[in-house]
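All protein chains but one are shown in place.
Per-chain numbering from 1; labels A, B and C assigned in written order.
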Amino acid sequence: MNRPNLDLERLADRHRRMHRIRAFEERAVAALEEGLVLGAIHPSIGQEACAVGTVGSLARDDLLLSTHRGHGHTLEKGASAAAMMRELFGREGGNCGGKGGSMHIADFSVGMLGANGVVGANINIAAGAAHALRLRGERHIVCCIFGDGAINRGPFLEGLNWARVFDLPVLFVCEDNAYAATTRTETMTGGPGPAARAEALGIPAHAVDGNDVDRVAEAATELRERVLAGAGPQFLWAKTWRLTGHTAVDKAAYRDAGEAAARWKDDPIARAAQTLRAHGVGENILSGHREAAVEEMRAAYEEAKAAPWPETAALYADVQDVGDPREAAFRW
Amino acid sequence: MNRPNLDLERLADRHRRMHRIRAFEERAVAALEEGLVLGAIHPSIGQEACAVGTVGSLARDDLLLSTHRGHGHTLEKGASAAAMMRELFGREGGNCGGKGGSMHIADFSVGMLGANGVVGANINIAAGAAHALRLRGERHIVCCIFGDGAINRGPFLEGLNWARVFDLPVLFVCEDNAYAATTRTETMTGGPGPAARAEALGIPAHAVDGNDVDRVAEAATELRERVLAGAGPQFLWAKTWRLTGHTAVDKAAYRDAGEAAARWKDDPIARAAQTLRAHGVGENILSGHREAAVEEMRAAYEEAKAAPWPETAALYADVQDVGDPREAAFRW
Amino acid sequence: MVTTTYMEAGRRALAEEMRRDPTVWALGEDLGRGGVFGQYAGMAEEFGPLRISDAPISEAAILGAAVGAALAGTRPVVEMRFADFALCAVDELVNQAAKARYMFGGQGGVPLVVREPMGMWRSSAAQHSQSLEAWYVHIPGLTVVAPATPGDNLRLLKAAIRSDDPVVYLEHKDLWGIEEELGADEPPGELGSARVVREGSDATVVSWSAMVHNVCEAAGELAEEGISVEVVDLRTLWPWDREAVLASVRRTGRLVVAHEAVLVGGFGAEVAATVSEALFGVLKAPVKRLGAPRVPIPYAKPLEDMLRVGPDAIAAAVRAQLLGPSPG
Partner (left out) sequence: MVTTTYMEAGRRALAEEMRRDPTVWALGEDLGRGGVFGQYAGMAEEFGPLRISDAPISEAAILGAAVGAALAGTRPVVEMRFADFALCAVDELVNQAAKARYMFGGQGGVPLVVREPMGMWRSSAAQHSQSLEAWYVHIPGLTVVAPATPGDNLRLLKAAIRSDDPVVYLEHKDLWGIEEELGADEPPGELGSARVVREGSDATVVSWSAMVHNVCEAAGELAEEGISVEVVDLRTLWPWDREAVLASVRRTGRLVVAHEAVLVGGFGAEVAATVSEALFGVLKAPVKRLGAPRVPIPYAKPLEDMLRVGPDAIAAAVRAQLLGPSPG
């Protein structure tokens, strides 16, 4: 493949970061099987190039809105893996104090304003966050990532239209893994798909191979620049594939085993490794990335396992400033 | 203008029907000023060619879903003007027994399944009605009319996608009168507009001069045929202009008086009359249409005025089969 | 008799109704692969993809299309996946489905069932755990059902499907696995009739859905202490069986209402207000409501558990009732 802009060091770093995501999720899946992760988790195994390519191209002050499948995005935005693991375990010191879990993971300190348990709900929220940036005169962007299934929800139309009409600094990213839960998304999608819908709403759309981390990063970087330059909202359609089930307990028996096997050959981490290898990067460096990631996540796991449960008082904290949440329940 | 298919008799009939709509609404506006029409009404004055062109091209067994601005559609579908006027007066013998009013007018006996007080809500309902036709193996179509403002609501995306994915027999009609209440719709609409959005959802779209009743009818007839022939949902974008205010009490002071005056020259009824006149149809016939319509609506008005209020029992009728609606309210 | 789970009972009800009536069909995301909990397993195979229909992630269209399909002569059964996602289709349910029959003066009806798996379940957190039955009871035009047992799930889902009006049908996710022996021929149940699960004379406890099982556990505990509790399972929240509740409380003189939902503004308030008014002077103690504190549902299990109204809380409330009123 012709790689005019190949920057080995940068790709190696991206390879390393993809491994962190992979290792985090593999750890989390194992912990779920042990009963340590409490609720459902949605691994993004096979989609790490999208996370590293898009979120990795943001500035720290840019804002991010993600989905139920948001571990990779959150890690890339700069959240601590240890805090995230504690959150998945429902422990004190989790990013959300153990009150959110995987589907509501967030780290406002690094501009990550939340995963979301409702498909597509992050789109309007992202448009509004960008609206706030504009009102406050801040020169950052909002990045909003959603899946291919989300393009069939009303907020896709309303939120993209909103961003266009008010000319807001949003980079929309459709991380298209071909599935929405057990459904092959194309069977439930009319017309040519995400890019055409964005364009019809007046938002320039760009398709990219979502398993090629460098390409994703190039596209995201370029689009982010355009947004910052005042070109209005932009749309990136990153085509990837969900290598595992919808949730960690889904064996994905509804799909062809042959196809899954073939898709594993397109694993974005393996692809990056292959390029690096072809350009002389040593096997020890590549496996070092994997090992460091595994070790980091093992430590996060041990730490999370040892963390205490949230204090009882946390139940009633941060509901709202006025009114007693225990009201009536225990009062008279 | 080149009129290859000009059928004078047919156009004359359409001219007559447009006058019926105009006269109905002028009567209703006057009755509102008298306090006889109870709630808000949204006149379609200036848009009669859309109603006659689209709804007039349907078969009686086709189904229709309309909007808050649905008097013309309802009349054209075959509802009785007298019953409609009674409905607007909230009287017994109104199509909905006086319980719906203008925004919920419906006549199921002629396949008119309802106006709707919620912008865009009729789109999913129409898709579902078409779904039922398919499940029941009936060879009719559903016609769904909505305004240009409705294309910014989520149901536009969800309902059109639904119709496309399930290949349903729906003719979607966007009756684009350039305004959504006091807002010039284009200022709040991203991208090229209704047709582009429909196409992006996989539905073929066709634009038509919505003030030319013959053109609208031709397009609607042709698209209805395609739908019946199994081509799946079709989309008609009829461009017209709202000659009066959003509601009967809105003076539309927010828009340029000059533009309104200019638009009156494009009044679809006057346009039809001009064509007819140019082809030798006598002034007496033209004014006869107007006079007959005025007389019909005057009679409807008198009848409605004389009609009794609904019986008290109507308050509790048709809520649901189980449970007492008076429950608790008056019980103990 | 066949050992039947709550989940299987729902599947069976739908299948039997679909065999009986060709206008019944189901629609929702992932139904072709059995639905997200497996409640539709094997059904696409039997009935085909037209009648067990997949859907895009378009809750508003799922429910809105069902309204249209109901108005146009079919009986759609809508799967909402989680009760929480029904919040993406409230206009369709409340402004359209519930009101169409009335607003159109009885010209058309909306015979649809909205299945909404509800309640707390395995640390699903704030957006996948809610119990909002009180909302639906407040909306004219809606029937509201919340079965506690496999038998009721079978019989009441049938009744819901045969109803000519929109029914919000709340299955509790925590009950999927519970079992009951059911006959081969189970006729539809009656909407609006409560079930006395256990007779008793000292106090009445009213509940519905999963909470019924906690109440039964508490009643068992209390029986050992010599306290006799009458357990009433409402099953249907609109219409609710006021007569059955009043008859019971007239005998026992005491009432506790327990539900999983937030206590403030919960349906327990309606029951308590009604009974307090109707049996003023008959009640030996103030009606006691039990429900969740007014907080979103947290993820961490120990916090989630604190929200639960368990058998102990119920038993304690009954004991407190027997001590008589606290000073006002």
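Assume a contact is a pair of C-beta atoms (placed from the backbone, for glycine too) under 8 Å apart; a residue touches a chain by one contact, two chains touch by 3 or more.
All values derive from a computational prediction rather than experimental measurement.
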item	value
Residue of C:G73, C:G220 or C:G265 touching the missing chain in the full complex	C:G265
Touching the absent chain when the full complex is considered, from C:G10, C:P111, C:P298 or C:P311	C:P298
Residue, one of B:S57, B:N152 or B:T275, that touches the chain absent here	B:N152
Candidate in contact with the missing chain, chosen from C:W25, C:F47 or C:Y102	C:Y102
Sole contact to the chain not displayed, among C:G220, C:P286 or C:P302	C:P286
Residues from chain B at the interface with the omitted partner, ascending	38-40, 87, 90-91, 96, 98-101, 103-104, 116-120, 149-150, 152-154, 180-183, 187-189, 254, 309-310, 312, 314-316, 319, 323, 325-330, 332
Interface with the undisplayed chain - residues on chain C	84-85, 87-88, 90-91, 94-95, 98-99, 102-103, 125-127, 132, 134-135, 137-141, 238, 250, 261-262, 264-270, 272-274, 276-283, 285-289, 294-296, 298-299, 325-328
Touch residues of chain A, complete complex, unshown partner	63, 65, 94-100, 104, 106-109, 113-114, 116-118, 121, 123-136, 142, 154-155, 158-159, 161-162, 165-166, 314, 317-325, 327-328, 332
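Criterion: only the chains that are shown with their structure count from here on.
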item	value
Distance between chain centroids, defined by C-alpha means - chain B, chain C (Å)	40
Gap in Å, rounded to a whole number, between the CA centres of chain B and chain A	45
Euclidean distance of C-alpha centroids - chain A vs chain C, Å	36
Residue numbers of chain C (touch at least two other chains)	55-56, 58, 60
Residue numbers of chain A (touch at least two other chains)	152-154, 187-189
